[in-house]
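The structure's right below; bear with me while I get my questions together.
Complex shown without one protein chain; remaining protein chains in place.
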Amino acid sequence: MDFDFSDDQKSLKGEALRFLEAKCPVSVVRGVLDDPAKRYDEGLWKAVGEQGWLGATIPEEHGGLGLGGIDLCVIAEALGRSLAPIPFASTVYFVAEALMLAGSDAQKAKWLPKIAAGETIGCFATVERPGVLTEAQVQASIQDGKLTGTKMVVTDGDIADLAVVLAKDGGRTSLYLVELGGGGVARETLETLDPTRNVAKLTFIGAAAELLGDAGEGMALTEAVLDRAAVYLAFEQVGGADRCLEMAKSYALERYAFGRVIGSYQAIKHKLADCYIKTELARSNAYYGAWALGEGGTDLKIAAASARVAATEAFWFAAKESLQTHGGMGYTWDVDCHLYYRRAQQLGLVAGGAKAWKERLVSQLERRNAA
Amino acid sequence: MDFDFSDDQKSLKGEALRFLEAKCPVSVVRGVLDDPAKRYDEGLWKAVGEQGWLGATIPEEHGGLGLGGIDLCVIAEALGRSLAPIPFASTVYFVAEALMLAGSDAQKAKWLPKIAAGETIGCFATVERPGVLTEAQVQASIQDGKLTGTKMVVTDGDIADLAVVLAKDGGRTSLYLVELGGGGVARETLETLDPTRNVAKLTFIGAAAELLGDAGEGMALTEAVLDRAAVYLAFEQVGGADRCLEMAKSYALERYAFGRVIGSYQAIKHKLADCYIKTELARSNAYYGAWALGEGGTDLKIAAASARVAATEAFWFAAKESLQTHGGMGYTWDVDCHLYYRRAQQLGLVAGGAKAWKERLVSQLERRNAA
Amino acid sequence: MDFNDTPEEAAYRAKVKAWLAENAPKNRANGDPEAAEGMAASKAWQAKKASAGYAAITWPTEWGGGGGKTWQSMIFGQEESKAAPGLSGPFAIGLGMCIPTVMTAGNDADKARFVGPAVKGEEIWCQLFSEPSGGSDAAAARTLAVKTGDEWTINGQKVWTSGAHYSDFGLLLARTDRDVPKHKGLTMFWIDMHDPAVEVRPIHQMSGGSNFNEVYFTDLKVKDSQRVGAVGDGWKVAIVTLMNERLSVGGGASGSNTGQVMKLAQDISTLAGPAAKDAGLREKIADWFVQAEGLKYTTYRTMTALSRGQTPGPENSIAKIVAANVMQDMASSAMELEDQFGILVGANAPLAGAFQNALMGAPGLRIAGGTDEILRNIIAERVLGLPQDIRLDKDVAFKDIPTGR
Partner (left out) sequence: MDFNDTPEEAAYRAKVKAWLAENAPKNRANGDPEAAEGMAASKAWQAKKASAGYAAITWPTEWGGGGGKTWQSMIFGQEESKAAPGLSGPFAIGLGMCIPTVMTAGNDADKARFVGPAVKGEEIWCQLFSEPSGGSDAAAARTLAVKTGDEWTINGQKVWTSGAHYSDFGLLLARTDRDVPKHKGLTMFWIDMHDPAVEVRPIHQMSGGSNFNEVYFTDLKVKDSQRVGAVGDGWKVAIVTLMNERLSVGGGASGSNTGQVMKLAQDISTLAGPAAKDAGLREKIADWFVQAEGLKYTTYRTMTALSRGQTPGPENSIAKIVAANVMQDMASSAMELEDQFGILVGANAPLAGAFQNALMGAPGLRIAGGTDEILRNIIAERVLGLPQDIRLDKDVAFKDIPTGR
């Protein structure tokens, strides 16, 4: 039994926190928020690349650090805490993971080094309609090796170089690699609740597409990618929730009402205790998810869903109640609460909402019980 | 717009409260709780009968007071508050209502005067299996005018003289009147969470049964009875919730911890504020239900379901958090909190649980929206 | 119990409806008070109401009111909200809070000067109580008024002031004595919002909008005759203002908005099938519905009490706390149903982003006019009779109350 980060992982975490405190103060986040033309912070992206984080789990032979998933979790927690406005999740949790899960040797050799070096930004393009992603929803199709169709709500779709796209070829749903700089691709920026992260609509009209993984395995691979991404995202959410609790705590210790700090009132004390409870439960579930990254199978499916459900709840609760603790100040643009309130929704929805993950979790439990 | 009880109704309420304070102190409730042989308080039953309450809504021609449903609501609120351990709901909200809804002139003339006079106790026997009552569940059947089958969880089944039973004759599900003193009826007391109310299993083996209402209308009539009963029960629940809040408030004002009354701590203040909020929402929904008793139709179906959902939530919350407010004392047998904790479950389940009523509510809303 | 009008009510409603049909502006281009034409339309409407006795129905006719009953005012409000929605907005604070305070505590000259123009919509008022240091604690006001001769000099800052940028006058709570306990050192004044010593700055809200202002006073000179009530009586006067706020029951709670969620659910799938058939969602809809409808019927109970000439009970104190939390919960649940699309706002989002807008508005509703926490305290103390929180700021000179600064 060893249910904690190793000393190396703890020191990586410390390093990541210090790095982001220096390179990603909230001014960097607000720089993207306030400037509609700015879709991510390029300086931070470059710096993060130089740290080697983009290739954390990419094998050394492909230019990565060859670390384990747990190491990436540690980085994710720091990124979530700092609201880093960069296409890290899309590129690393989704596209690099998809390549490592399903890519051919040639595909890995071509793309992983570029991702590790920060030269290629990725995006994951699956949904077309509101509601949970289902196979029936997928209309994008391949004809003569060319992709035609529209993908909505593609995070980082405006800035990505490479998309992993879910599409149908005849009756078979598969994943495809599409270079967005090629022809037949139109992009349109979509306005979202969290302008610190870019989202686009991608329209493909006969764009060149290359099969990723086996034909017909598109849904299964998508789920496998989502499971891994869910664990990393859960660490971002826990990092965000931690920060919300800290902000609420500091404010509660400095803000006076009726002659004493508001942190001395039980209404605030117990609200923040509940916030702590939810965050610890999320952290423990996320740890289990981190462990399961190395296990795969049903363990990972259950752990990923648990981590996502608990972390989505924790971050949302922390974000909204931290804002509430700040009172009127929390409702202003200039105080940072709303950045977390927005990001809690962004992270809670980007890999699908908690409701769908609860259904996935219970289905897996049923399957395990039946086995 | 006149959305409150009339002066007459308010004075009836005051009278009912004073009467029950005198005739149904908690010692009467505990008398039934502590004595397994005692299935209800016969003295209280007699006294309530003498008040005329059993015939409140029964027409004067049948020996009742001929009052409206709203008047009965006022009485119900007082009964719920006092935890009256008598077969009032079974007899009045269920059986008398079923007779008034569906009985023939002869059936009304035979039974309503006896109910009004306190000579006949009724029970409503529908379910056979765990889970929501559905037509498929009904196995009890009529052959040659005789009833055979088993009904479970029949409230007041041990003490009733007359049962309204849901059964099938061939393909048609209908309600039947069965005199329990006749042959072919076996009764077995069932242990429940709330021993202050009697519950039995009724086994019929060729018992004489008389059709109540049109053949094949059994499910529709059952729902119609449940709708009316739900409104009356909601008032009992609001009465119970009120009492729980009062008990918690008094205890919070007299119990000291750390040198001051516990009611001065926000944890308790805000808990009781939430209790007040839920109870007021329940009261308002119950008022709407009371009004709708006179309207019937979709209005009543929506109002009854709303009243039941809100009142079940309010009483359960009040019962469990009033107990919690009492701390260790609340967990003892000698303090009355558990009587309300038990009754909150009894009232919340007796006409079907809130989950099923939520489904009924939304179905009705859909129907209304479509119309 | 009866949801229908009494004959007397029905007759009044018919009269009101006829008048509205005749007089309410057709094809109103823009009721937004932030735009010049919208404000002009509002002022014209208010003048028309005043001339017909509908501007302040319950006030005596000698003050420009209608000399009517509370139930008449409620019926007019219901019908006006259908026939001329939003137009009366800019006058609500003045007629609902400030002018009643002047009428109760002001001097005769002020009453004569201000009531008429306010009723007719010629002058707009704002309320200047909240300060940065005391959002929940208005009696902690620090804005300082110092008297020299017959004149006061005011310095300080107010915050969360609705309509300050289009107001002509403001009712200002200021500290006039720092050496006595906080509730005793306050004094109320009216001020001219057009004075150059008054600066109004909009507050940029998290939702992007600006419905409130900060208001700064730099050596604002105010005559002693602008005092409303006695020196040191400011808190007593403020309570009059705030009581009037609590009594101004609006056109009624609007009931549930669950229909919108049901509409959304018809077009969306969950993993198990159509969302409209999802039992989890259906249970939530039922829960929201009974809460929202419960509030609506609670308002009816209050209106019934007013109709009967009774003082309403405390039932209405629960409205905001329930409505705001249902709004936030419903919005985030609906977005969860939209799944990845939930993050979109505006035209690309389902139902044109209605739930995303609600999500961004809800935190403000949970805070403005008393946070959830303050309201629970008020219910516990004023409704349930539980003890006040332990106060460290009573019987202490204002200047000695801990503030962390």
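Labels A, B and C are assigned to the chains in the order they are written; within every chain, residues are numbered from 1.
The working rule: a contact is a pair of C-beta atoms (placed from the backbone, for glycine too) under 8 Å apart; a residue touches a chain by one contact, two chains touch by 3 or more.
The model shown is predicted, which means the values in this text are computed figures rather than measured ones.
J.: For the chain that's not shown, point to the residue among A:26, A:215 or A:362 touching it.
T.: Once the missing chain is taken into account, the touching residue is A:362.
J.: Which candidate, C:47, C:272 or C:397, sits in contact with the chain we can't see?
T.: The single option touching the absent chain is C:272.
J.: Any idea which of A:288, A:317 or A:333 touches the chain not displayed?
T.: Here the residue in touch with the unshown chain is A:288.
J.: For the chain that's not shown, point to the residue among A:191, A:217 or A:280 touching it.
T.: Per the contact definition at the top, the residue touching the missing chain is A:280.
J.: With the missing chain put back, which residues of chain B would touch it? List them for me.
T.: Listed in rising order, the touching residues are 127, 129-134, 137, 152-153, 190-194, 199, 201, 254-261, 265, 267-268, 316, 320, 323-324, 327-334, 337-338, 341, 345-346, 348-350, 352-356, 359-360.
J.: For chain A, enumerate the residues touching the unshown chain of the complex.
T.: 1-6, 70, 245, 249, 252-253, 260-261, 263-264, 266, 268-270, 272-274, 276-277, 280-282, 284-285, 287-288, 290-291, 305-306, 309-310, 313, 355, 357-359, 361-362, 365-366, 369
J.: To test your reading of the contact rule: which positions on chain C touch the chain that is missing from view?
T.: Touching the missing chain: residues 270, 272, 277-283, 390, 392.
Definition applied: only the chains that are shown with their structure count from here on.
J.: Which chain lies at the heart of the structure, taking centres as C-alpha averages?
T.: C
J.: Taking the mean of the CA coordinates per chain, how far is chain B from chain C in Å?
T.: Centres of chain B and chain C (C-alpha means) sit 42 Å apart.
J.: With chain centres taken as the means of their Cα atoms, state the distance from chain A to chain B in Å.
T.: Going by mean C-alpha positions, chain A sits 51 Å from chain B.
J.: If I count partner chains per residue in chain B, which residues reach a count of at least 2?
T.: 266, 270
J.: What are the residues of chain C that contact at least two other chains?
T.: Touching at least two other chains: 373, 376-377, 389.
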